[in-house]
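Note that one protein chain is taken out, while the other chains of the complex remain in position.
Note that the chains take the letters A and B in the order they are written out, and that residue 1 is the start of every chain.
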Amino acid sequence: MANDNDTKFEESLKGLAGTDRAKRAMPGPGVQTQDVEEHVSVTALREQFGDAVLRHEQHAGDEHVVFVKPERLREIVAWLKDEASQRYDLLKDVTCVDYGGGRPIQVLYELWSIPNRRQLRVKVELPLDGLEVDSVTPLFATANWHEREAYDMFGVTFRGHPDLRRILMPENYQEGHPLRKDFPLRGRFSRAEQTRRALALDMEDYYTPAELELRKRKGEATAEPGAQRSLPETAGQPGGARSVPGEEAQAGGGEDEA
Amino acid sequence: MSTRTVEYSVSSNPEMGMDGRPVASPVFPVGMEPEFQGEHMLINIGPQHPATHGVLRLVLELDGETVVKCTPHIGYLHSSFEKLGEYRGWNQIIPLTDRMDYLAPLIYNVAYAAAVEKLMGVEITERCKVVRVMLMELDRIFSHLIWIGTTAIDIGAFTVFLWTFEERERIYNLHEALTGARITTSATRIGGMMADLPPGFTEAVQHFVDTLPKTLDEVEALLTNNNLWVGRNQDIAVIGAEDAVNCGLTGPNLRASGVPYDVRKDRPYYDYDTYDFDVPVAEHGDCYDRYLVRMEEMRQSLRILQQTLDRLPDGPINVDDPRLILPSKTDCMSDMESMIHHFKVVMEGIPAPAGESWFSVESSKGELGMYVVSDGGSKPVRWRVRGPSFVNISTLAKLVEGHLVADVIAANASLDIVLGEIDR
Partner (left out) sequence: MGLEGRRDLPVLGSGKDGSPSFFTTKLDFIVNWSRRNSLWPMPFGTACCAIEMMASYAARFDMARFGMERMAFSPRQSDVLICAGRLPYKMAPIIRRIWDQMPQPKWAVSMGACASSGGVFDAYSMVQGIDTIIPVDVYVPGCPPRPEALIYGLLMIHEKIKGETVFGEEGKLLRAEDPARAGQAQLPAEVIDQVAVPFGNSTSQNRPSGMDGGRALERPRDRRP
């Protein structure tokens, strides 16, 4: 009976396409998976790499997206960058899209060719239990920070990245990877816990533990100039082991300890 | 008061004399510690610091006063914009866009609205296109003015700061006349603008276009041929063209290195290919060239502004589509249909088709990319902002190696960064 009332109400309204969401949606070009316009680079990629190219989509009228196999990603991006007919020399962005509900996470590389004025988006789909892909940092220096952010926000590991650690969140952030769909908006810990952990961050460190490791690996640091004053905090340990900051404050000028 | 004699010894660092030949000058008193041999000093700049243009932390490893290694740390302003965007409807994200690049908010407003309109296949009106171009160019000038003011104040020239802030007050007045807010404008909506230009706006913009060149001339008279300015900026933080492209630099930073890539020319939007303007490109890639490029860009923006004023067409500012645009209040209160449209747009939002769109805009700092992914709902699945400053600041480590500490400040200032965009 309620349904009858609803339909009568709907009919009595003029000018509405009905409450059905799909009917109301803005038409838009949407996603085209059939009858996709030809894109020079995608054709060339198919010739060069064959079945590593999974599919080709066209979005919003003129944006071409090509899905490739994650194992061949670095080769493909290198070929796109170096091949004389392609010359995609500007990597604008490396980021991820998480649709949620256990679906694979897409990692996308937005490429632009300055000489040819052409755009191409290369995507790989990674299953949630295998969030690993090769890093393109050896090819594009700009990928360094972009991949660090993708790791920080989504938990995607980039193999061969020189320095994969968190960039936006504090280095000992324990709550997870924020932009994932299973991460709640306000974080996993209570506000008081987040405040406590934040205030326990050690500001005396010039280098985070990961950066120190990196410097040791590269053989840069002999003596560690003024680096670590306390061991890194492990989860759940209160920051009470530190002395009163007032005593340490005057040492913040950065003098050598060795 | 006792007297004390100090004997000086001549140090190993000679100074330049009047005749251009080095003169050994007394620097250290006798009995002082010999200078450090081979041990580097660590200095932490920021995150709370007057000259880092926001909450940026730089860890410098110094050999004397020369930078051996610079490590920028960011994330001190991470405001979870992209996460918040997933919980908000398309129009509700627009106030978030102001707060990312708060130095040129209208550019972000327009870029985001354009990305969503591209996704939805909405074609905005001619008047709206011209108005958006006008507002973007106005904000480009707005951003460059604060850039030159803060860069000059970092290098030591305080006067320029006061002059440019006075000019910016005039743009603040324009922002306020249009939207009611000085900085956080939120002026665009999907399918149009929040409001049409108020009466007197175009006259005020015309007056601004006529009078700003005088201030720019005064600033250039103070800085461009100034010994100190040139000495602090020339040959500092040089980056070559290939490196710049590989590092992802865009905008004035890239053009100062000789690469003529400007989104307005290479991937035009909003009829930029019909406007008559030049894109300044320099060749050396140092701080001084970045300064010259931005000063000239301001003048070119004035040219574009004049053309938008000349060609501003009449007509509606918003698209005539009830699914997108809120009907006027009078209509709502008098007409059932309008009230229902209003209800649906506010309560359910605007459902977009499934798909994604990337819209690139030439922001004052570089190429701004707005990427929105939709699943057919009224909120995005993913909203990604490719902020140019994020990429620009990543090059700082490479730019300042081998320079002095003071050059780090000059290089940082010349990159024109805004932390809201870096940390998002």
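Keep this in mind: a contact is a pair of C-beta atoms (placed from the backbone, for glycine too) under 8 Å apart; a residue touches a chain by one contact, two chains touch by 3 or more.
From a predicted model like this one, the values you see are computed outputs, not experimental measurements.
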{"item": "Chain not shown: contacting residue from B:F161, B:W358 or B:F390", "value": "B:F161"}
{"item": "Full-complex contact with the absent chain, from B:M41, B:L103, B:I155 or B:V319", "value": "B:L103"}
{"item": "Positions on chain B where the hidden chain makes contact", "value": "47-50, 54-55, 75-80, 83-84, 86-88, 95-96, 98-99, 102-103, 146, 161-162, 165-166, 168-169, 172, 182-184, 375, 377-381, 419-420, 423"}
{"item": "Absent chain, residues of chain A that touch it", "value": "99-103, 168-170, 175, 178, 181-188, 190-201, 203, 239, 242, 244-246, 249"}
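Following the convention adopted for this analysis, only the chains that are shown with their structure count from here on.
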{"item": "Chain A contact footprint on chain B (complex, rising order)", "value": "36, 39-44, 59, 61, 69, 71, 74-75, 78, 80, 82-84, 87, 118-122, 243, 245-248, 250, 259, 261, 266-267, 322-324, 336-337, 340-341, 344, 348, 350-358, 360, 367, 369, 371, 373, 375-377, 381-382, 384, 386, 390-391, 394, 398, 423-424"}
{"item": "Contact set on chain A toward chain B in their complex", "value": "13-16, 21-22, 24-31, 59-61, 63, 65, 89-93, 95, 97-100, 110, 114, 117, 119, 121, 140-142, 144-146, 149, 153, 166-170, 178-179, 183, 185, 206-207, 211, 220, 223, 225-227, 252, 254-256, 258"}
